[in-house]
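Every protein chain of the complex appears in place save one, which is left out.
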Amino acid sequence: MYLLIDEKGRHYLIRGDDDFHTNYGVISSKELSKKKSGSVIETQTGHGYFVIEPSMLDFIKKSKRGPQAITLKDCGLIASYSGIGPGSRVLEAGTGSGILAMFLANIVSPGRLTTYEIREDFAQIAKGNFKKAGIKNIRLRMKDIYEGIDEKKLDVITLDLPEPWKVVEHARNSLKPGGYLVSYSPSIEQSKRFYNELDGFMSETVECIVRNWDMKVVRPHSRMIAHTAFITFARWLGKEGPQIE
Amino acid sequence: MYLLIDEKGRHYLIRGDDDFHTNYGVISSKELSKKKSGSVIETQTGHGYFVIEPSMLDFIKKSKRGPQAITLKDCGLIASYSGIGPGSRVLEAGTGSGILAMFLANIVSPGRLTTYEIREDFAQIAKGNFKKAGIKNIRLRMKDIYEGIDEKKLDVITLDLPEPWKVVEHARNSLKPGGYLVSYSPSIEQSKRFYNELDGFMSETVECIVRNWDMKVVRPHSRMIAHTAFITFARWLGKEGPQIE
Amino acid sequence: MYLLIDEKGRHYLIRGDDDFHTNYGVISSKELSKKKSGSVIETQTGHGYFVIEPSMLDFIKKSKRGPQAITLKDCGLIASYSGIGPGSRVLEAGTGSGILAMFLANIVSPGRLTTYEIREDFAQIAKGNFKKAGIKNIRLRMKDIYEGIDEKKLDVITLDLPEPWKVVEHARNSLKPGGYLVSYSPSIEQSKRFYNELDGFMSETVECIVRNWDMKVVRPHSRMIAHTAFITFARWLGKEGPQIE
Partner (left out) sequence: MYLLIDEKGRHYLIRGDDDFHTNYGVISSKELSKKKSGSVIETQTGHGYFVIEPSMLDFIKKSKRGPQAITLKDCGLIASYSGIGPGSRVLEAGTGSGILAMFLANIVSPGRLTTYEIREDFAQIAKGNFKKAGIKNIRLRMKDIYEGIDEKKLDVITLDLPEPWKVVEHARNSLKPGGYLVSYSPSIEQSKRFYNELDGFMSETVECIVRNWDMKVVRPHSRMIAHTAFITFARWLGKEGPQIE
């Protein structure tokens, strides 16, 4: 696989089996195969493209995704606030297009991440994304997490679901003490209903806003993404406990 | 090591060698050693504390730190926007109290992270933090990154320095094509001066704002951290390239 | 009345009848009476204070206020988004410490603003503030707005109340077509419940966030006010109407 970047900063992730047709002419597959990462390749009309060996991040960014797919800022926050690292035992539901699964699977590697999905169409998109990126440490299960969780002693469970409160009781039985139940909800009403079920957890709910700057004129860009979701991090303290205030 | 959490949600990370004296009485070292993670221990006056086996995240949060130490939100963003994962070759400077080094070392594991520091006092604090957390995959070097970088073929270089623009030329020689030079600066003037030096890189500058909600009354907390730093992610495209617009 | 400003930028609004005792010595009442606005007066130990003729804004800022008193940013937004100007017929409830009433009364002048309050203690504080500022065009009524509104043909009704939804029906009978019912609520749950009652109105709900910059180092201040209230602007379209989508 090759990552091509043009003069405008546009990215193209291509296999390189065939010639690549751009608005500015053709990039030859044969020539491309001789290029090293960091070099420049030209179309027959003389337009240059940077040739870069793609990273996992490039595969994640170029994955097929739905309109509501999770953003990198939220992926990073989920990983950092719940302490996910190599070997962390993580369960995710629902898979959706698999963006968060890919992101977290990369971090837990060589461990394995499990993800539950109930919709066959989403599962197919996610599997396609995993395959393209060469990710092998994800186990995708066709399973409804509202019905229960088979895995035990989990470090983290992440939810991107319409009714996350239905998972809380299952999480109590499947999380390690000190583990995190993380829920990602666009509406604050969902977050509130989830929050109301969190007996025995210590939680915080946050929103993460990234603002991009135009550094030529040194000002924020005029428009931005104002909202993706409220994210609740609920740490499981075990069944013996008194209530946290 | 044990993590104790009281009814107010306060956290105590203790070794457990000695009895632990709280405002509400003593927790016996001997009794504590018999407790499993997820259980509750009481002082002799009957105040309960959750006993949790600490995670790497707990060690990072409880590390000794200066007033300007990087926050978890920014650690997460740096990792996610630059695609750091297991085996990533990362160089960091300056070490400071070592918070970002610990965070990233955890993710690159079993790979190793290198960090440069010039101040002996900071290096001592950082080493103390690494040791307490049991982190072994950090190589701390007493070295001025403005003078040069020894490491080659790096995936990511992260900078938390007053004059990051002095590192750009060295970064060109040490980053893999497609690798990231990341700079963390409180002042937008530093970011602008850094930005001006980024020939051959494709960059974006962002700020990451996390807002916490009080879910009892369903409103954001009255006060928040408004600013930590502007973070610039500059991707190295190689020396052959035309300029990205 | 005199506004004194010291070298640190601290403001003192004083009557000038008596000598004024500062941490740096005494300012003589007699000497002060001879100073023009824009001059400097010194204590007997030589500390300088700017002498400024106070404006209405200074009186508003220096009014006695509770912990939840409305901020200037929200006063400005309420006035601008509901189009309050000279002669606007405005009703406010509850008065609280009277900050918003003072702010709006200044703008509607020479018109008069009416404000309802049910708590005698708040009314006394508000009256004290109005008197100190020399504001005469506010009529403060001891009256529960949940019970009804006497005034008719109002341009704007502003609410800072725990149960604003109880006022909506009264507002329909008291607002001019095209007039605004404005509600200020800390909790989004209050805003939602208010929103649910707004048949026949066209509304928008916003939050207004002001971020202050430290221009010496050119960065936002580290901490800020993250939240005061959600403000809903509901424009009354009259009783004949179909529903706005």
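To keep things simple, chains are lettered A, B and C as they appear, and every chain counts its residues starting from 1.
Convention: contacts are C-beta pairs under 8 Å (C-beta built on N, C-alpha and C of every residue); 3 or more make two chains touch, one makes a residue touch a chain.
Keep in mind the model is a prediction, meaning the values are calculated, not measured.
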Identified contact with the non-displayed chain, of C:16, C:83 or C:128: C:83
Candidate in contact with the missing chain, chosen from A:60, A:161 or A:188: A:188
Residue in contact with the excluded chain [from B:144, B:189, B:204 or B:240]: B:189
In chain C, positions touching the absent partner: 3, 5, 7-9, 36-40, 48, 50, 52-58, 60, 72-73, 75-83, 85-86, 103, 106-107, 109-110, 155, 176-178, 188, 191-192, 195, 202-213, 215, 218, 230, 232, 236-245
Interface with the undisplayed chain - residues on chain A: 186-189, 211-212, 217-228, 230
Absent chain, residues of chain B that touch it: 188-189, 192
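The rule is short, and it goes like this: only the chains that are shown with their structure count from here on.
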Intercentroid distance (Cα basis), chain C paired with chain A, Å: 45
Mean-CA-position distance for chain B and chain A (Å): 21
Numbers and ranges of chain B residues touching at least 2 other chains: 188, 211-212, 218, 230
